[in-house]
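First up is the structure itself, then whatever we jot down about it.
One protein chain omitted, others in place.
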């Protein structure tokens, strides 16, 4: 082991920096998952997690990565050969599509340029043409982690309704949940897919399905084979605070703490903080003379910012130089964006000063890496932060 | 929160008591799962876990409960409608069977009385009758957690071979791995299913598939739909120390520590310790005038001991009394054994003195609960321990 | 590092087993000891610690071992050459006497046989003879950690009063505080010395002086040189929640948790639990045919039990055998009791089952070490525990 002074800056767009309070909550003896103490904790968590999805409906918690919850959303609601309309927001939308195909579903992709969120109008157009209702589900990524573009989920819902189409709406919020405002009930989403390791500030290992009544109804007739991911037994057992198979007890301890913490800060403050950090980061990128990948201001993400490298410069060499010299991890460009962008995660347990350190590391890295840029990014970010409402100020000090 | 003095005795047959060293290893910042530091750790873990299964072949690690690894073993190797020959050792064998059926497999159960491990001869007989090789897999639970009976896996392999049958051999070692001698390669097992929360001394949340070449070959043609559980991409990515989706990073830290610890003690010593604790526990049960559920000495488990309640006495009232008065959790009887037995877990991070405390709690609980019994159980256990080879003695003190 | 399965049994009479909740409370970032967050915590701790000493007066908290608090009690209240009347209860009383002499005090020892607590009548007799009030302080150890004998502090106070003597009463409660009922105010003690690492369930590193008004008055004229231990600046700063020099912040976090935990259990329950464990241990010793060092039933300790070895047998060889074979640490005989006794600590974060494990380790150790003894000690202890009021039962399970 070699000691590197100071904390590593984990500024990939997830997994995010896990707060001490969450880590310490997990660092406690595992308990009997069929006993009364577990039951009390599980009931609290199963109730609390609904508030994060902004739903009154049940949320299923899987001992699994987010990928598992993608699979769960599909196998519980669809039957072999069903057609899913998916939107190509980027790498993760593409992975979800591949996953659907592996499960025996048919998919149709509305092409995107990886620089915008989903186009609700295009989805509406396509649905209107589907007079026979062959399309059974519309799958959209809320915050595309590979690009930093947010899709307007509420608009997608409206487009589906306007088309009079019965398709289910399945949404991936893995990198937006607990960071960007998201309303499962109000927006009429049928299945929301979430994960533990981003805005929820936990290590990876838990994932979620928030489920509408319509989705539960669909699950009664859906015929894709399923067992681990099956909602029915899970929902039944959860009612009494238990699980059909051994849950990831210590991660649930952490989730219990994280939900409490998000409410201590207040969800509105959490969302405002992420927005502010996104704005400050984009100001820095602009000041550097670089380009933000997301090309539509309305789709800018509060969770992460993807930055395009100037011509001919490799992003991976820059990321490596920053890791080596400044002990900071940044996100790589994925698939067709490989080496063309780097991604700055500014989500989770994160504050203004850590953002300044992060942007300082990028600015010094651009210098060290010989990338053409203009100084002043950190200054621009500080100006944004200074101007911002001090909503998250530490009032306790008063 | 209410403080109860001293440590809770978590003597269910898993999840087991997690050692401080494992909990502390997990209580560290989550790292970039695509970076060089993670890669080094993952390579070490992926290599080390093979030694625990006693295999030179790959072991797939899932961010999932053991139930997920059951599912993985089936979906990777079988096709819809395939027939699985399963052996009814108890509750968990029955659950695995139900799971197989949910996935679209056909199953056939060799009936058992829940008081013995699998009968290798019966399996051989059945296979001999299957001239058309309709049976594609034989599924056996090594250590049936609901009964405390161990199945002779090596004999099952021999019986399959003697029958000249090509069926795959799939084995569940969830409650024996790292506790009872188990040899994936030597015994010719095709897929071994394991979990983190028993002999591996981790919290729940990881599970495993150790895979033979024959199983990998079968996976090329097996057509059950799969994505999360699919071996192919996992095996490819694992070669370079990475995973196709976000792994449960902090649980991997713990696994890294646990593997190291098992080798510090020495696997042979680990197995001997569990055997000794099983023998001591059975001596106590006998002295109490109670009956061990497992009716075949060759099948006695080193991981847990299921104890039958004397006529008319409810096991659950006893367990509740022990939990209330002595802060110890014991395992309940499951399905048809409900309220008829209680199970004492003596696996994982456990030593002679903790066993004495455990058995003392049972003995005082029998007294407190008004259960007919004879005193002397703890004494009988101490006699067994005193006689045992002091192989695990703390030599460092010399 | 070599892994030894299961938890080490730390059954010396302190430091004791630190509960996870206390360790985790300490495992948090150090904070600014001059900031508002620290202030709030310190005020809570400085108030809470009074309840443990059962005093309404201030308690000074030192970043120091208990030995430091011994020194503090003397240097704050006495002047060079002052005479201290001390009672020879055992090794620690002797150490305190030596310490007083090093500081330039004169001491007089009332001889004891190390098998009883202090004799209040003898103290009273001596004081009556001191017509000139040459004796300035009476120093008594409440629970003599080297012998397991408790001194009747209330009787000592009465004897002093009956003698009409103005001497201060200084009492060491290092191994009784938070384990054995102790009442600073009601018993009229002037300075009570305490430490963190026994009944308070913390690691070593904090120590205490609870101070009567009379002691504070004495400190105004006492002329022994002092700075680190001086009460005056400490008491002034403490009023606003701060300290004159950097406090041991993380140990204070632990103390904050420990005070809360002791009140969750209830002090009366804590004391009853220790009494029960003392009684059960003595029953075991008697059943083994061995002798408890403490020769006066009224002085028996609830914190520890010192056991005399039968003729010719070395206690240290037995302790070493138990450490080697059973991973349990027991206390050694000190100074004139070296190798003649061993001490079983049963204080702090400890419960019935852990006591049974502890006594099982001793019983198996006696067997392994070839010490003449009779079996049945653990049985005798279980009988005592079973009969005891289930006052500390885990009511939460109801």
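As written, the chains take the letters A, B and C, and residue 1 is the first residue of each chain.
In the analysis below, a residue touches a chain if its C-beta (ideal position, glycine included) is under 8 Å from a C-beta of that chain, and two chains touch if they have at least 3 such contacts.
Please read these numbers as outputs of a predicted model, since none were measured by experiment.
Although one chain is hidden here, its contacts on chain A can still be listed: residues 1-7, 9, 17, 19, 21, 27, 260-262, 264-265, 270, 273, 320, 323-328, 349-358, 360-361, 363-364, 367-368, 375-376, 378-379, 382, 385-386, 390, 392-398.
Those residues of chain B that touch the chain absent from the view are 20, 24, 27-29, 35-37, 396-397.
Counting over the whole complex, chain C has residues 7-8, 10, 12, 14-18, 23-24, 26-36, 62-68, 71, 80, 98-99, 102-104, 195, 197, 203-205, 224-228, 230, 244-251, 323, 329, 332 touching the chain that is not drawn.
Rule of thumb we're sticking to: only the chains that are shown with their structure count from here on.
Copies chain A and chain C of the same chain sequence form an interface built mainly from equivalent positions, shared numbers / all numbers used being over half. Computed from the mean C-alpha positions, the centre of chain B lies at a distance of 44 Å from the centre of chain C. Computed from the mean C-alpha positions, the centre of chain A lies at a distance of 35 Å from the centre of chain B.
Each chain gets one centre point, the mean of its Cα atoms, and the points for chain A and chain C are 53 Å apart.
Touching two or more other chains at once are residues 27, 396-397 of chain C.
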